[in-house]
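All protein chains but one are shown at their positions in the complex.
Order as written gives the chain letters A and B; numbering starts at 1 within each chain.
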Amino acid sequence: MAELVLRGLSKCFGEVTAVAGVDLTVASGEFVSLLGPSGCGKTTVLRMLAGLVEPTAGAVLIDGEDVTRLPSHRRRLGLVFQSYALFPHLSVFDNVAFGLRRQGVRGAALTERTMAALALVRLGQLAERLPRQLSGGQQQRVALARAVAPAPRLLLLDEPLSNLDALLRDEMQIELKRLQRELRITSIFVTHDQAEALSLADRVCVLREGRVQQVGTPEEIYHRPASGFVAAFIGRSNRLPATVEAADGAGAVLRLADGTRLATAARGLAAGATVAAIIRHHAVRPAAAGLAGTVALRSFAGAQVQLVVRLAGGGELVAQCATGTPGAALAAGDAVQLAIEPADVFVAPDSGTA
Amino acid sequence: MSAQRGIGLLLITPLGLVLLVAFVLPVLLMLPTSFRPYTAGGPAATGWTLDNYTQIVTDPYFHEVLGRTFTMGAVVTLLCLLAGYPLALVLARAQPATQRWLTLLVVFPLLLNLVVRSFGWIALLANHGLVNNALIAAHLIAAPLRLMYNLTGLVIGLVHILLPFMVLVLVAALRAVPRDAEAAAGTLGAGPLKTFFLVTLPLTGPGMFAGSVLVFVLSISALVTPRLLGGPAYKVMATVIYDEFLASLDWPSGAALAFVLTLIALIIVAAAGLLTRRWTAAP
Partner (left out) sequence: MTAGAIAWPLRLAAAIILAFLMLPVLVVVLAAFSTTDYLTIPPAGWTLRWFVQVLHDPVYLQAIRFSLDLAAAATVLAMAMAIPACYALHHCWLPASETIAAALLSPLVFPAVVIGVALLQYTAMLGLRGNFFVLVLAHAVIITPYIVRTALAGLAGFDPALEEAARVLGANRLSAFLLVVLPGVRASLFAGLVFALITSFDEVTVTLFLLPPGQATLPVTIFTAIDLGVDPSIAAVSTLLILATALLLVVVERFAGPRRLL
């Protein structure tokens, strides 16, 4: 398959900078996710890769070949649209065969390769149907088959699972991962769902306002977020305004609005600075000793139990415990002690959007 | 981007060229003709004169023609508005099945030949036409009413031609009125009539204006219907132009009148556009 390099890729629409200097290298056969909130530029990056949008600056190289100025139809990529974009006037078979026909494949070879692509997504029996006769999940699989049938060197997916309901989404996630492994095709997919990104991708590229915030494996992103934004975006977190009371080489002490003190392992903080403390829900653990508080609300979410705890000083923290642990047995009104590791307290520069 | 600009220009060139050569240029070339003096038998003449234009302003004959044309336009527009609104209302609010039928019935006359429609009116309005015969047979009148070769017949014919235009514009305007606004008025105590006058009608104001402008401009430019229902003696601007070019062969005079008609039409459309933009602009 192909290696992809993005070098300083930028796009400005008039005065608005949608993408600012994105650098990324994707190894052959890798499954990379572009993750970020709406408007962060991830879809624009994907469309520049596909050749549907012309970059203002920067380059796209596939296997060393500079394709930045190459028109879409010559890049040999596969693209799965968020809306699937199946051709309504063509049957499933003709949809999937479209790319092959453009390559000049005809006759027995055409039928064979089209049916093979349909077999990959297990929809061979629906070849004669029209798109409007298919369910959402089936349409998505046809879109996938259509994209991979012409043996593209790169597979691009634009929020492929966002239009599916939760159950179908989980199924398709596994299917997608399996397919990618089997075909060993270099893939980039765009999503705003961090859980999806973490579970599917080999590496995740977090974007915000057109800039790369961090690139790493799901574990790296999750456990060692490079900034307060990444920490807050990944996983579910508490976000508390605080001031830095004291800081040294090994960390700092934060003072929350209600007077509670938190120790953090974050370095490079200036004493007196206004910051936001970011603590993942599951990093807040009911323990034998720690911050004192009372359980204000308890909600049961199947595998997890969520507790909203009102601290002695008046502030609130959300804690998450796995069902079956002692913390999950707590009820509203119970007194509780919360332990938080300093390494789990991330700091964002201001208490605004960070 | 510039490659796209180039291809875009290429794609629009054939159309642009034809419009230029077969539309804009011929119209512009009439301008010099309108400043030439009249010579019997064709356009070739020397010298320049403003007579063709001044006669429009000074000659009472032209006053009459212009007055008649604009009166006709105003009356037709008003009638189209009054008759078109109820029909548009019913069409816009009808159930989908009925809507299909009604749309077909309203669009059908639009596609039907002008001449055929005017012919139908001749059969109805002539002295021995259907209407007069029916009225005489019912002993409501003794002598036939003069319904043709005058403003009456002309107005009836033009209203018939232009009503569907007005209806279609109004239907579009009515579709854009949020039904919730009317429902809200209802909950606040306004009955259907009040709601209509206080909510629906004002919201369709721009639509009514657009429809009126369209109908007015089309009626003052009409040739076929005035010729058939008004006859050769009852002249409006378009029929005068027709006669000057094909009968009396006074091309300069015809050209001048044509330009005046064009100018009036363009000014009305442009002014209407400006006004509409001002009214519907965000505060």
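As a working rule, a contact is a pair of C-beta atoms (placed from the backbone, for glycine too) under 8 Å apart; a residue touches a chain by one contact, two chains touch by 3 or more.
Worth saying up front: this structure is predicted, and the values here are computed from it rather than measured.
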{"item": "Selected from B:Leu78, B:Ile122, B:Leu151 or B:Leu203 as touching the chain missing from the view", "value": "B:Ile122"}
{"item": "Contact residue for the chain not shown (choose from A:Gln103, A:Thr217 or A:Thr323)", "value": "A:Gln103"}
{"item": "Option from A:Gly78, A:Pro160, A:Pro218 or A:Gly251 whose C-beta touches the chain left out", "value": "A:Gly78"}
{"item": "Residues of chain A (touch criterion as defined above) contacting the omitted chain", "value": "50-52, 71-79, 81, 83, 85, 87-89, 98-99, 102-103, 146-147, 150"}
{"item": "Residue numbers in chain B that touch the chain omitted from display", "value": "4-5, 7-9, 11-12, 14-16, 18-19, 21-23, 25-27, 29-30, 33, 42-43, 83-84, 86-87, 89-91, 93-95, 99-100, 102-109, 111-124, 126, 128-130, 133, 160, 163-164, 168, 171-172, 179, 182-183, 186, 192, 195-196, 200, 214, 217-218, 220-221, 223-224, 228, 238, 241-242, 245-246, 251, 254-255, 258-259, 261-262, 265, 269"}
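Assume only the chains that are shown with their structure count from here on.
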{"item": "Computed distance of Cα centres, chain B from chain A, in Å", "value": "60"}
